[in-house]
Structure formats: structure tokens, C-alpha cells
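Structure provided below as C-alpha cells; questions to follow.
Incomplete set of chains, arranged as in the complex.
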Amino acid sequence: RRCGLPEVVYAEHKTPEEVIAIVDALRERSGYALATRVKEADRPALRAAWSGVPVQEAAGAGAFLVGSPPPLVGLPPVPVVAAGTSDLPVAREAELTLRAMGQSAHRITDVGVAGLHRLLERLPELAAGRVVVVIAGMEGALPSVVAGLLPAPVVAVPTSVGYGAAFGGVAALLGMLNSCGSGVTVVNIDNGFGAALSAGRINALGGPAEPDAAAAVSPASGR
Amino acid sequence: RRCGLPEVVYAEHKTPEEVIAIVDALRERSGYALATRVKEADRPALRAAWSGVPVQEAAGAGAFLVGSPPPLVGLPPVPVVAAGTSDLPVAREAELTLRAMGQSAHRITDVGVAGLHRLLERLPELAAGRVVVVIAGMEGALPSVVAGLLPAPVVAVPTSVGYGAAFGGVAALLGMLNSCGSGVTVVNIDNGFGAALSAGRINALGGPAEPDAAAAVSPASGR
Amino acid sequence: RRCGLPEVVYAEHKTPEEVIAIVDALRERSGYALATRVKEADRPALRAAWSGVPVQEAAGAGAFLVGSPPPLVGLPPVPVVAAGTSDLPVAREAELTLRAMGQSAHRITDVGVAGLHRLLERLPELAAGRVVVVIAGMEGALPSVVAGLLPAPVVAVPTSVGYGAAFGGVAALLGMLNSCGSGVTVVNIDNGFGAALSAGRINALGGPAEPDAAAAVSPASGR
């Protein structure tokens, strides 16, 4: 919680009452809080509880940024790449986490390895990042390909998208751990939060961005 | 054994004496035999036993084509793609199996997904195949990428190349089973033999090749 | 998406709104679209949304062929073999995919390995295929047996039918990967779609069928 970490609560195994109480305490202290992995069934209750507060929600992910996050610190946006539409909830969680750190994201989507030309068209946008977050399910091959095309470190997020031998994200996780593309490191399945935390820390190492790097997508406005 | 299958013996769990006896019986019947997965320690004994017979060996794979295989039947060569040098033994087993079926292979190597440009340069050679065998270890992403670039069916072979979370080829196997590239089917880890058998049968469906498709690499001449 | 692939959307991890939007876009472009793995709960909404459009549905599988698929291209039907009644949803997904490719299927069912005579009676129908799709759960032994009886390539589909040590299709998957029947390749658990895509491409290699091979079962008419 110290060490410059955003103020976050992992909601999955907590009751709504517990989540609300912790978020209130964090907001008291810092003006904002980030709740991640709120269970589907608990989301309406939380939305209601926070109806009078500014809230950004990562659609499909159950992540909520409650209160006023710190102002943007002037770093270049972090490219957040989602292989397919199905991977978007994880991308949104990553974007919301970056926002909670006072940073921004640039989303690139629908660039899976089975349609390389779509990926190659977006290369300049990818190349603008100091560090890139790459999110993919099923065979999880996208980080390898991206890392082969860019000198920047790649933080890879396997997702639970898929069925059968996808084993809830294990296939993608193993693919990423075995990446023969250099400079790839990996976080837990569906862990957009952790990827953003690492990427944000890496991004900050390079100091403030040039003023024109403002093409960041605001995390909650996109789909 | 009937059904047009080449005459093969799976040697891994047999004594050298058993392998020699079965190969002799098959050669008696058909003029040739293919022994696959001969254990490292048994190879010298078999080479010695067959010193007076024409033998082609797939280096590193322990596969031996003993006697005179059927003449080439005039089909176009099957592209056999190996992601890296380490995957070559499996590629050689596939090539030797195709040869035992009276077919030929066209080898393409060192085209892993972490260096896309090398793969893209070889695209015309890949596109010449009716069916393509793609062999890769570690994250096993190559078949997905190849299948996205070609209309031909892809037979994917995961290899045991890698360490740690490669789990002896399991990571590559799962990657291939979850391929979002269309038209990919998969065989067992390191099973160049089975891939070639399927690919050869598919190749034969299209009838004889045009006369100039003769660029096939002879399986035992290459590295 | 290019390379002669049917226009498909993988619906499992998408909202109904997302599926409808993508299907609309694909139909705009090509006149039809195939949506696979629509979740049970979302099916009524999609049926309602498409009530004015020609739709074929693969019962139990959540696959929908929306709009007017391409005309039949005159290839021989692909035998699609389901070991038991429980495996039928996967068979229906395969048939619908073949239809989306302008091809047809010939369904053979209830021919599991524990009752060999039923399989042997259907051998002539199986032998009429250039390529055969074999679908089985539990121990997944059927592709091995079929491949031993036929010279055609076999595309094997493990299903999640079973319980306990079936592990959601893993037992069948492993059985098929280890098939000692030659010419078997494998796709992901329950992946009727991918099997059909490969089988359709293989079937097309042989050129148009003879006029009398018209015994194909229309995918949506059967049970």
C-alpha cells in the first residue's frame, strides 16, 4: 500500500459491505480508491452505494475507480493491446489502474496473430510506447510477436478467454512464459491490474513525456 | 498396416533384436521399412546391422528408412516448416515419412514468430503447398501465424524443445490446440511421423503435381 | 478472415449486443455470418434479434448461421461421425460450419467402440468421404478405430461428454493425440467449428464430386 501504490481493494472474496467500508476508508485518506474484481452480483449494490460520487467503471471487469484520482502526471500513454474483443475487460482494468496512478493508456485492439496485417498497420502506435501491455487469450501468441517487433519491454497478460484446452487461461499463460520473443515478462491470468502497476512503474522511469504524446484514450470512454 | 500405410515400426519400447526382426519381416514383404524413435543407445547397433542395406537416417530423431522405398509418386512437395534449429529432428522424421510414402518435402527453417520478417520472406514457398506441416516448440505460436497467412490446411506438431514451463512440449501443444488461426489440426508432441502421414494423405487428394514443382529437398541430404 | 475463411464470430466471451453488431457488420459485407458458442442464456435474445432473417441453429451448441450462406459448391459431403447422442451438439456445429463454407455433411451417429458391429455396418458410408470428422467423448477411442479402417485423413474432435476422470474432455483429447491409428489429427475439445474448417479445406483439394454423391444431410434438419 505504501511504495507509491494506488489505493486498491481486491473485492472478489469480500462482502459488499466490506468493500464499501474499505473504499470509504481509503477515500478518506487519499480522495480516491480502486476496487477490482467486484463480483457480477455485487456490482449493482456498489453502483448504488456510490451514486453520488464520481466513479469510473471498467465494463465487464468489475473494476471501479471511486472518487477523484490523482491528476495526470504527464507521462506518455502506455499502449494497451488486446488481441480480440473478448479480451477487452482485462484491457479496461489495466487502463483504469493506470488512471489511478495518474497515467494514461492508448488502446489497440483486434490485432490477433491470425490476422498479422492488422497488427502490422498499428506498429507506429505500438512503437510510441516506452513499455507495452499485451493482453491475449487462447494460444496467447501475441506478446511473442509484438516483442519481436519492438525494443520496449512487454508486460504480457494471459486471459481466460477460450474453452476446452485453453484451461481457463493456462494455455495462454504457458505460451507467454515460453515466449521466444525477448523482453517479455508475465503476470497472472486476467490480471490487468498487476500489468498496469508494473507498466506504470516502468513508464515513470523515463521521466515526463513530450507534450504531443496526448493521444491517450480515457479508460472509461472507450468500449 | 493396410490402408496404404507405410510399413513402420515404433521402436522406442522394443529391444534392438525385436526392431531388426520386425524390419526384416516388413522388408521381406514390401522391400522397405521405416523404424521410428530408435533409442539413442540402440542406434549404433541398428546402423551396424543394416550396414549392407540402403538406409536413410533422420539425424537426431532416431528414424531409419531401410531398404528401397516406393518411387516418388509425382505429388507436389509438402512444405515442412521448423520454427528453429532445435526443431529439426522432428522435421527430418516428417520428411523421411513422406519419403516412405513416395512423396517429398520442402524444408523451411528458422522462421520463428519472434522474427516475423524471416517468415514473411518465405511466404511464396509456403503458399506452394496444398497442405503445410508446421513444427514449433516453446510457445508453439508459429502454426497460428502461418494458418492466418495461407488458405491451405496446417498440420501442427508441437515439440519438446524448451525448458521449465514448456513442460516437455505441453505449452506448445496447448498453444496449437487453441490456435485462433483457422484450419489448424494437431498431432502428438514430437510426432513428425504422424503429421507426415496425415499431410501425405491430404496431399494425395489433389492428384499429381505440375512437372516443375520438383524443388523438394531430399530428406536425408539436408541438415 | 481472408484465405476463404467463413465469416465467423466467437460469441462466448461477448455480450449479446457485441455479437449482434459484429454479425450485422459481417452480413453487410458477405450476406451471412456464423456465430459460434453463444451462451445458453443469450440464445433467446439472439433468436429474437434475428427473427426476420433466415437462421439455421445447431441445437444444443449455440451456433447460428445468419443470413444466406454461399451456395453449395458441389463437393462430396463430409462424413461427420458422432460416437453417441451426447456428442450431437458438436456434430451439429461442424455441419453448420461446413454449410457456411458451401459444403455439406453426412451424419453417422451412435457408433461407439463398445458396439463395434454398429460401426462396421456404416463402413460404406464412411468410406465415401475424402476426409472424415470423428467426434467422441469419454475415452475418445473412435478416431483410432475409424482411422484403422479407412485410408482417408481423420479429423478428430474430443468432446467434454463424460464425468470424473473424463476431466471435461481431457481424457478424450489425450486418447486422440496418442492414436495409434494412422492419419489422425486433432482439434480442441468440443471444437466442431475448427474440425469442419480443416475438413472443408481438405475436401476442396479433390475438386468437384460426382453428381450422385448427394446424400448429404442438411445440417439443421436432423436432430
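Which chain is which? They are A, B and C, in the order written, and residues in each are numbered from 1.
The rule is simple: a residue touches a chain if its C-beta (ideal position, glycine included) is under 8 Å from a C-beta of that chain, and two chains touch if they have at least 3 such contacts.
Here the structure is a predicted model, which is why all the values come from computation and not from measurement.
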{"item": "Oligomeric state of the whole complex, in copies, if 3 are shown", "value": "8"}
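The definition used in the following text is that only the chains that are shown with their structure count from here on.
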{"item": "Partner chains shared by chain B and chain C (touch criterion as defined above)", "value": "A"}
{"item": "From chain B, the most remote chain by mean C-alpha position", "value": "A"}
{"item": "Top chain pair, ranked by how many C-beta pairs fall in contact", "value": "A-B"}
{"item": "Centrality ranking, top chain (CA atoms only)", "value": "C"}
{"item": "Residue-number overlap at the chain A/chain C interface, same or different (half cut)", "value": "different"}
{"item": "Intercentroid distance (Cα basis), chain C paired with chain B, Å", "value": "27"}
{"item": "Whole-Å separation of chain centres (CA-atom averages), chain A against chain B", "value": "41"}
{"item": "Whole-Å gap between the CA centroids of chain A and chain C", "value": "36"}
{"item": "Of all residues in chain C, the ones touching two or more other chains", "value": "173, 188"}
{"item": "Chain C partner contacts - residues on chain A that touch it in the complex", "value": "60, 84-86, 115, 137, 161, 163-166"}
{"item": "For the chain C and chain B complex, residues of the former touching the latter", "value": "3-5, 130-131, 148-153, 155, 173, 177-178, 182-188, 194-195, 197-198, 201-202, 205-207"}
{"item": "In the complex with chain A, residue positions of chain B that touch it", "value": "83-84, 112-116, 138-141, 144-145, 147-149, 162, 164-167, 170-172, 174-182"}
